[in-house]
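Data block below; observations after.
One protein chain is absent from this view; the other protein chains keep their places.
Read from first to last, the chains carry the letters A, B and C; within each, the first residue is number 1.
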Amino acid sequence: MSGSDPVLSPSPLYWPVQRQRNRGVRALFCVVAAFVAIYAYLFPGLLSIGGLSKFCQSWFPLALVSMAQAILMLTGGINLAIGATVSLGAVIAATTMSGPLGAPGAIAAVAFAGLGIGAICGLIVVRLRLPAIIVTLAGSFIIGGMALLVLPRPGGEIPAWFSDFLAGGTPVAALLLALIVLAWKLYLATPLGLSLYAAGENPVAAYRSGVPVDAARIAAYAISGLLSTGAGLYVAAQTGSGDPVIGQAFTLNSIAAAVLGGVGFLGGHGTMRGAIAGSLLLSVMVNVMFFLGFPPVAQYVAQGLIIIGAVALPQIGARGRRA
Amino acid sequence: MSDAGATPLFVRRAALFLRSGPFLTVLVVAAVWIVAGLTMAGFGSYGHLRYMLELAAVIGLVAAGQTLVVIGGGIDLSVGAIVTVSAVGVPLLPWDADASGVAAVLAILAGATGIGLLNGLGVAFLRVHPMIMTLAMATFLQGVLIIVAGGSAVSMHNPLVAWLGEARPWGVPAGIVLWVVVSLLTLLILHATPFGARIFALGANPLATSLSGVDVRVTTMAIFAASGLTAGLAGVLMLGMNGQGYVGIGDPYVLASIAAVVLGGTSILGGSGTYAGSIPGSALLVTITALITVVNASPGWRSILFGSLILGLLLLSGRESRRR
Amino acid sequence: MSVPIIAARDVSKSFFGNRVLREVSIELRAGRIHALLGENGAGKSTLINLLSGALPPDEGSIEVDGAAVDHFTPSEARRAGVAVVQQELSLTSQLSIGENIGLGAYPIRFGLVDYKALARRTRAACAMVGLDEDLATSVGDLPLGRRQMVEIAKALYREPRALILDEPTSSLSAHETQTLTRLLERLRAQGVAILYISHRLNEVMALCDYVTILKDGAVTADRELAGVDADGLVRLMVGRDPGDLFPKWTPNVEGKTIISVRGFSCGMARDIDLDLRRGEVFGVGGLVGQGQEDLILGLYGARSASARVAEFNGDSGVPDSVLKANALGLAYVPADRKREGLHLIHTISFNMLLPGYGRARGLTFRDRTNERDLARSLAGALSIKGDLTRPVQALSGGNQQKVALAKWMPNKPAIWLLNDPTRGVDVETKREIYGLLRGFAAEGAAVLLSSSDTPELVHLCDRVAVMREGRIVARIEQAELSEEAIVAAAMGANLAERAA
Partner (left out) sequence: SQADAAAKCIKGDRKPPFTLGWANIYSVPTWMKQTEGTIAAEVEDLKKQGLVSKLVITDAQGDANTQIQQIQSMIDANVDAIILIAGSSTAPARVIADACAKGIAIINFDSLVDTDQVTAKINTDSAQWGAGAAKWLIDSIGGKGKIIILNGPAGVSVSDDRRKGAEPVLKANPGVTILAETNTAYNVAPAQEAVSNLLFANPQIDGVLSLGGALSAGAVLAFDKQGRAQVPISGENARQFLELWKQKGLKGWATMQPNWLGAFAAYTAVQALSGKDVQAFVKVPLPVIDNSTIDSYLARADKFPADGYIYSPYDQALFDRLLAQK
C-alpha cells in the first residue's frame, strides 16, 4: 500500500476507497501477522529466498482457491465443486503437457476447461435460478468423474523444467500471486468487476441501476473455475504429476479461508484481501503447529480453536468497543 | 383475492399441497422407483424398498436436525463427526451394570446434544459464523476421535443398539420406526409450536427477530443442540445396522444431509422450508446411490451419472428453493 | 404542445392475477414537476417501474419522445434519459459513495473504470444535493437520510432528461428536503421533466405543477395542480371526504413517570436526561441521524447503553436486552421496517404474531384458531385488507408499516418507542396511525415518537425534545410547539457550520 498517498496519487477516489476496505479485515491482518512472525521466529530460514519460496509454494494453491470461493460468495453463491475442479485442472495438465502441444497447449487446455466449467455452472445457477450449493455439489461429482476419466489413477507427467520454473527454489509463486492479485484489482476496476458487489448484495436494485447482473454473476463463476483449474495446474507442476483426487480438501478449506477473511454468505460483503489473508492463516498455521511440535491430537484441537478464535476475537473486540 | 373465498378451503389446501415442493419430491422419488423397478431386475422389490428406506432413515435423522438449523439460517458441518463420535462412543462406555444398554445410549445422546449445544454457544455468543463454528467443531472432534479410536477394546454388546439395527416390529425395521417418530416430532416442533415459528423467524431476519422479543441466542442453541441430538441418534442407529462403529462412519452424512434438505425444497438461505421435504429428499439420495451401484460403468462415469441425476432431479423438485 | 419525453399509454399490470394498474396513461413533459399521488398500494411504484423499464407492462405501451418502444429495459430507459430514485434504497453497502453513484454508468478509460472522471462527475452530482461526505465513505456507514441523498445524486449523475423520484423525502429532514426542493426547481428551469411521488401533500402543493392521481390502479385525476387544494387531492385519492389528519386529543395531565434516565448515553446519543410519562406522546425531533436511533435502541436494550440513573417501569437500570425491555413493557417500531421490523418472506399473520411466539416459553403448541382470530382482529383494527396468508413483501409500504405496528398490540405495551413510524405512509394510514398513538396514550401508555415529519411532532405530541449531534438541545412544551421552533432548534449551529 506504499503508493496510497492521496496527494501523490493520480486518483483522488481510488486509493481512499481501497483504504476504507481494509477496515473490516484489520483484526485478521493482525492475527495473520502474528502467526507469520511466530513462524519466522520458530523457523528463521523462512526469511531466506529459498524458505520464502517453499512456503509460498504450499500456500499459493490455497490462496487461489480461496479467491475462487470468495468471488462466488460475493455474488451470493458458493462453490462446492472447487476441489473437483482443482483435480480436473491437475489431471488435464499432467496428461497434455507432454503431448504434442506442450506447455502452452496444456495451459490453454486448463484455462479453457476452467472457464468453460465455471461458465456452465454459472449459467445453470443464474439462468435456471437453482441454489448454488446443490448445483455445485452435483457439479463436484460430475467434474470429479471427468477427472477420473482423464486419469483413472495418479500418474501423468509434468516436464521437470516446468515444475522447476513454477515450484523450484525461486519465489515464482509469490510473484504469480502478486500478478493475480493485480489482475483481480484490474478486474475490480472494470465496470463488470465492480458490479459484482452490487449484483451480490441486491440484484434487483442493481438490475434497475443498469448493472448487467446476470453477466456479472456468470463471469464470476467462470473466473472462479479458471482460478480453480489454475490452482490444479500449479499443484500438478508442484508435484510433477497428476492425481484425480488431489483437490478434495480444497473445497472446505477455501470456504474456511473466505469466511475467516470476512466474506459473507449473502453476497456483496467481504474483500478479496480478507480471503487471501484467511488462506494465509490456514496455511501458516500448519507450519507453526509443526514447529511447536504439536502431536496430531493437539493439531486438531488447536486448529479448531484458532479458527474459532480468529473469527470470534474481532467480534468480541468490536462489541467491547461499542459498549 | 376476492374470489379466494369462493373456492372451499380444502380445495385450496389440496391445490397448494399438490404444488408444494415436498409433494413434488415424493413424486420424483416414486417415479424413479417405478422406472427403475420396471427396467432393472430386482430393483424396487418390497425388500429393496424397505432396505432403502432403512438407509434413508439414517440420512433422514441427520437431516432432521440439519433442517432445523438450515431453516434457522445456519448450517451444521459437524453432523458427520457427531455421528462418528456416537457410533464409536457407545461401545466404549463401560457400563456393564445396565443390562438393557439404555444408559449408555442415553449418555451418548446427551453427549451429542452437548456438542450441538457448544456449536450453538459459539454461534450465539461468540458470533462465529455457523459454517466456521461447526467446521472447527468437526476438526476438534477429529482430535477427540484420535484419542478414543483404537483405544480400549471394550466390545460391549448393547442390546438396545442391536435391537435398533436388527429388530422388525410389525415387519418394519426399527430404524424406520425411529425415523417415523423423529419425523413426526420434528414436523410438530417446526410447524405446531411457537418454538418452530421462532426458528422460521430467525432464519428469515435475525435482526428483526431479536428486536421482536425473541430470544435469538436460546433459539440458536436449541436448534444446534437438536441437530447434535439427531446426529447422535443416527450414529446409534448406524452402530446397530453395522454391528460396529468405526472412525469415518459419519463422514458421508454432512453433504448428504445438506443435499437432502435442499433437494426437499428448504431454502439454504434460511427462513423457509419444511422437514416434510427433507424426508423424500433423503429417500431420493439413497435411491440415486442404489441406481448408481447397480449400473455397470467405470468409476468416472458413475460419478458423472450421480451428479447429473442430482442436477436433473433438482430441476424437477427443487423449484421451491429458489428465491430472490 | 411539445412531445412528452416519456409517456405510458393505457398500461396495465398484474401480479399473480392481481390487477395493480388498469389502463393508466401518464406523460412526463420537459420543465414540469408532475406529482403522482395515491394511497399506499395504489400502484405508484409499479407505474414508475414500467416507466423505467424495470418491469414490462402487460398491456399498453411506453413511449419515448412520442414513439412506442417495444422492449423497454433499464438500459433502454437510461439511454432515453430517464433516471429513477427508487423508493427502496438500491445502494450497495460495501461500495463507496462514488462507486454507488456511478453504478451502471461508470466512465471508462482503457476498459477500466476511470476513477478520476468518476470522482469529478460524482462530486458535481453530490454538490447539487448538498452531500458533503467524503466520496470514499462506504455507503453502509451512512445514516438513512444521507443514503437517500446518495440515491438522488445517483440519479442526477446520469444527467437525466426525465427524473422520477419515488418518495424521496420520506427519510429526509426538513433541511435536506429544502435542499431537494431548490434543486428540483432548478432542474425544472433547465427543462428536465420531473415525476414526484410523495405522501406529504404540503410539499406537493408547494412544488408541483401538475398532478396524476391513482386510486386502486386507475387514474382518478390528471390535471394542472392549480385550482385544487389539499383536501381536494385527498378526496381524489381516497374517494371520500377527508377528515382531520390529526385526532382530537386532550393534553395529558401529569401522568406517572414511567421512564426516567439521567446521563443516558448510547452510541451517538450522549448525556441525555429524559422523563417519559404515562399518557403522553413525547416527540423527538431534529435532523435525521443526530442520535435519535441510538437513543431509542439504547432505551430498548438493543444497543449497549449506560446511564447515571435509570428507572424503567419500576425497575432500576437500563434494560440490557430486548427481552428484558419487553418484559418491562417496552415495544419498538423501527424506521427501517424491512431490516428491523418485518420478516418479508413470511405471512402477514406470522409477522403480527411473532412477539407472541417470542413470549411463549418451553414447548407449548400453537393454537391455530386463536392465532387466526387474533390476526384477523389486529388486521381489522388497522384496516389491513386482504388475505393474511400472503407474504408481507406483497404489501405496499404503508401496509407493511401497519403490520410492524400491529404486531406489538397484543402485548399491550406500557411504553412505545417509535422511530419515524409514518415514513412512506399515505395520508389515510397516517391518520389511522396517529389515532392509534393517541389512543395508546389515552389508555395510559407512554409513547416516545421520533419523527422527521415536523407537523406530526407539532400536532401529535405533548412535548418535544430536539436532538443535535447526540444531545438534546431543546425541550419544547406543547404551548410553544411550532414547526419553526423545532426546525430552528434542529438546525441551530448546523446552519452556521454548513455556511462556513
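For the reader, a short list of remarks on this structure follows.
What we mean here is this: a residue touches a chain if its C-beta (ideal position, glycine included) is under 8 Å from a C-beta of that chain, and two chains touch if they have at least 3 such contacts.
For clarity, every value in this text was computed on a predicted model and none was experimentally measured.
Note on the chain not shown: across the whole complex it touches A, B.
Only one residue from A:Gln18, A:Ser228, A:Ser254 or A:Ser283 touches the chain missing from this view: A:Ser283. Within the set A:Gln18, A:Ser195, A:Ser254 or A:Gln299, the residue that contacts the chain not displayed is A:Gln299. In the complete assembly, the contact with the undisplayed chain comes from B:Ile146, out of B:Ile82, B:Ile115, B:Ile146 or B:Val236.
When the whole complex is considered, the residue among A:Gln20, A:Thr190 or A:Gln248 that touches the unshown chain is A:Gln248. If you put the missing chain back, the residues of subunit B touching it would be 40-43, 45, 47-48, 51, 55, 88, 91, 139, 142, 145-146, 149-155, 166, 238, 241-249, 251-252, 289-290, 293-294, 296, 299-300, 302-303. With the whole complex as reference, residues 43, 45, 51, 54-55, 58, 61-62, 147-148, 151-156, 163, 167, 235, 238-246, 248-250, 253, 283, 286-287, 290-291, 293, 295-296, 299-300 of subunit A touch the missing chain.
Operating definition for what follows: only the chains that are shown with their structure count from here on.
Taken chain by chain, the contacts link every pair, so each chain touches all the others. Between subunit B and subunit C, the centres computed from C-alpha atoms are 43 Å apart.
Separating the CA-averaged centres of subunit A and subunit C is a span of 41 Å. The residues of subunit A that reach two or more other chains are 204, listed in rising order. Contact of a single residue of subunit B with at least two other chains is seen at no position. Within the complex, the subunit C residues that touch subunit B are 18, 300, 302, 322-323, 326, 332, 334, 339-346, 350, 353-360, 363-366, 386-387, 407, 411. Considering their complex, residues 1, 4, 189, 192-198, 200-201, 204-205, 207-215, 271-272, 323 of subunit B touch subunit C.
Listing the residues of subunit A that touch subunit B in their complex gives 76, 80, 124, 128-131, 133-135, 137-149, 152, 203-204, 252, 255-256, 259-260, 265-266, 296-301, 303-305, 307-308, 311-312, 315-316.
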